[in-house]
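To keep things clear, I will list the structure first and then write my remarks on it.
Note that one protein chain is taken out, while the other chains of the complex remain in position.
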Amino acid sequence: MPEHERLRGIFTPNIVPLDNCGEIHEPELRRYVDWLIDRGVHWLYPNGSTGEFTRFTAEERRRIIEIIADQTEGRVPILAGAAEANTRETIRACEYYCELGVRAVAIVSPFYYKLSPEGVFAYFKEIADHSPVDVTLYNIPMFASPIDVPTVRRLAEQCPRVVAIKDSSGDLPHMMRMISEVRASRPDFSFLTGWDAALMPMLLIGCDGGTNATSGVVPEITRKLYDLTLAGQIDQARDLQYRLLRLFDVMLYSAEFPEGFRAALRLRGIQTGAGRQPKSPSQQLQLDALARQVQCLLAEEGFTDEPVGGCPTLL
Amino acid sequence: MPEHERLRGIFTPNIVPLDNCGEIHEPELRRYVDWLIDRGVHWLYPNGSTGEFTRFTAEERRRIIEIIADQTEGRVPILAGAAEANTRETIRACEYYCELGVRAVAIVSPFYYKLSPEGVFAYFKEIADHSPVDVTLYNIPMFASPIDVPTVRRLAEQCPRVVAIKDSSGDLPHMMRMISEVRASRPDFSFLTGWDAALMPMLLIGCDGGTNATSGVVPEITRKLYDLTLAGQIDQARDLQYRLLRLFDVMLYSAEFPEGFRAALRLRGIQTGAGRQPKSPSQQLQLDALARQVQCLLAEEGFTDEPVGGCPTLL
Amino acid sequence: MPEHERLRGIFTPNIVPLDNCGEIHEPELRRYVDWLIDRGVHWLYPNGSTGEFTRFTAEERRRIIEIIADQTEGRVPILAGAAEANTRETIRACEYYCELGVRAVAIVSPFYYKLSPEGVFAYFKEIADHSPVDVTLYNIPMFASPIDVPTVRRLAEQCPRVVAIKDSSGDLPHMMRMISEVRASRPDFSFLTGWDAALMPMLLIGCDGGTNATSGVVPEITRKLYDLTLAGQIDQARDLQYRLLRLFDVMLYSAEFPEGFRAALRLRGIQTGAGRQPKSPSQQLQLDALARQVQCLLAEEGFTDEPVGGCPTLL
Partner (left out) sequence: MPEHERLRGIFTPNIVPLDNCGEIHEPELRRYVDWLIDRGVHWLYPNGSTGEFTRFTAEERRRIIEIIADQTEGRVPILAGAAEANTRETIRACEYYCELGVRAVAIVSPFYYKLSPEGVFAYFKEIADHSPVDVTLYNIPMFASPIDVPTVRRLAEQCPRVVAIKDSSGDLPHMMRMISEVRASRPDFSFLTGWDAALMPMLLIGCDGGTNATSGVVPEITRKLYDLTLAGQIDQARDLQYRLLRLFDVMLYSAEFPEGFRAALRLRGIQTGAGRQPKSPSQQLQLDALARQVQCLLAEEGFTDEPVGGCPTLL
């Protein structure tokens, strides 16, 4: 078994700024990387779901990692999303990202086709056996084939390269079941939650950190929530978790994912550009309303001014 | 708005012991009531899902409350499941249980037909407007029409009689959303979790207690978990929550609900009798295997001896 | 194996008219029975989902069968819904309905608790082994535990009393799979579809009939669709199926089930009374709009006048 520290902390799945032509906006992406590191995120996590990895070409996904690795210059470690069309292409991406110096890769469970647990196991086993860099499993059952508890256990037991799981199900007992099954035999294995709405309780029951889309927008809050929880300041942490939940819900449920996060990031001064998924006129109106609502929440936290016309008084 | 204390603590949804003819075993039910109270549960909660209310006749459901109210003699308050075939019958049950002295009734959301939020609202509104006793909403989306957050809020605002919700979804952010929406305007409103697997984190984010099937089998553990969590002893509470989860999972997932709980209760010395749902030979074999597994877990906790032949060594 | 004719034809799941006090309106129920028989339905099917069996008390369910058996006087056979709180109560209902002269009973799969296939099998086996009257399985997976294909096969093989299945899933290949598995060894076994939207294609792939809620409202159409399909007049049948679908969809999806059917039945001159499920003001408004829409569809078919103000011209 490998001897290493568990992956820990706040992992930020970054949105990729686009220019007016819809191409990767490299200078703004570099500026955004600095902005995030300055605000205390522990890791960068490009090519995640928030990063819309499926909407970029294979070449663009590589370019994103190149830019981020270059700009980060080792200030924080990188967890690079590396899933490609099939295991061979994915392993090639792992090799390339390894050369670029990333600390680990994250591989989402197979999607489109819904695979059985046995198929999910075979997929990750093949990749883990050939990857030159540590692998984080990525379970997001609303989008991809679920990775069930026995499969996590088998992979943890048979694949030293697999060092963590990122779980975006938000199901707390499910997380506890995974920790129960794996931690004793793999004390180096990390458990990360991708569900910002439950970050505090997830940390309290034993998670090592979070891969949280909110940390790309309000890194100050997500990081502080992490610190307060680890310091055992439960009352303050709970209060902050409730405020983060409100922000998370507005950004997540009022628009197609991740448009709400993109709109909010714009309010923080990052020139995100428009996303690649077309929007109908009524969707654009919804998004404007959402931006206003987010601005009020950000203003409450002191990150922006209130929108013109002011904000409703809270209950 | 009514001025009263929030409902708090561990609410035990009791199984109903049956005799050899399949009838309610009154002496054993009385003995079980004493056994539970002696072990520290704060409330009794008859005619819940664990109590298999749907498998008894309307007359039997009334008889169960009569026996429990009589035996309890006010030592602990009673939350009585009161759902009947339609609102008129339900209101009559509320009236009768009120006369018997129960502190509140619990009404499960309409089941069989899946109602819209508007239908769920109209149903509870009608009952709350006519019940002479406080009403707890009971949300169990795997079995009954879901009660969504806006509906909880509307009912809390319009119905002073509605004083609590029991939520068995196990969804922690959902619980936080309900608390967010209701607590400010109804500080007397209680939030109870019916998902034993998440009791500790649910309490930590603001729940007032739990209606937990495990508390009918190992009341000592569920109660201790509650006390440790409220005392802020997070590390010990977490450890106990993991042990309770193991027991809960075996009892819940290895047999048709609530057969696993019934089998476990037998190991604690309560003569539960057989349930009313027929079992095939292969189901009976499964149940025997489950009982053995539960006995090992109970033996670890010091509640029983190990089964003949011993138990596997844990990891 | 029993030698008997397969159950065939259109089975009408009747709504139960209620009086102003919400009690069973016996004279109107009797009039409705005659009305249905006069319009050509082959069977009556009281205490089904359309008949809201769960919203009546056990006593009322018996009374409904008494009235219908008495009024029918053998003009058409009766399939009586007989599910009660547990197998013992259900078997007693089977015995009573047998005495009343029903041709068969229909037993819905266990609901509220979601049982495994093994549990579903054990439940029906117990009932079939003790029922003095033929049993129809009732599969309605949106409301009750699903009855899967292997379970239907096991029950058909082991229980001569089980003579049919009513399937309301609307899943055509599922119906074909059941027929494939059972017909060779049980040529006397009937397959009935409860999904009016697919009646014609279901008959064409081998179903013996339908238990169709629309036949309680427009018995003329449902019966004619059955006759045209059996006569091989595919083009006319298809046209009628499309018209029935439009009516079915409006009644099913524009209100809580079965309120749309009740509203439509009122337009046919049956005094249904209000249902037992409370309605909010906004639900009442929706229902009024639905009634208007249904009236236009009924007027097109020549069953009623157009509503005051007329109907929109169809595309």
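Should a chain be cited, it is by its letter among A, B and C, assigned in written order, with residues numbered from 1 in that chain.
To be clear about the criterion, a residue touches a chain if its C-beta (ideal position, glycine included) is under 8 Å from a C-beta of that chain, and two chains touch if they have at least 3 such contacts.
Worth saying up front: this structure is predicted, and the values here are computed from it rather than measured.
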Exercise for the section: Mind giving the shown chains that are in contact with the missing chain? Expected result: A, C
Practice task
Could you please point out the subunit C residues that touch the chain left off the display?
Solution key: 170-173, 176-177, 179-180, 184-185, 195, 197-198, 200-201, 204-206, 232, 234, 238, 241-242, 245-246, 249, 315
Problem - Where the unshown chain meets subunit A, residue by residue - result: 22, 49, 54-58, 85-89, 110-116, 118-119, 121-123, 125-126, 142-144, 256-257, 276-280, 282-283
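We adopt the following convention: only the chains that are shown with their structure count from here on.
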Exercise for the section: Could you tell me which chain's Cα centre is nearest to the average position of every protein Cα atom shown? Expected result: B
Completion exercise
Taking each chain's mean CA coordinate, subunit A and subunit C are separated, in whole Å, by 50
Problem - subunit C residues counted as touching two or more neighbouring chains - result: none
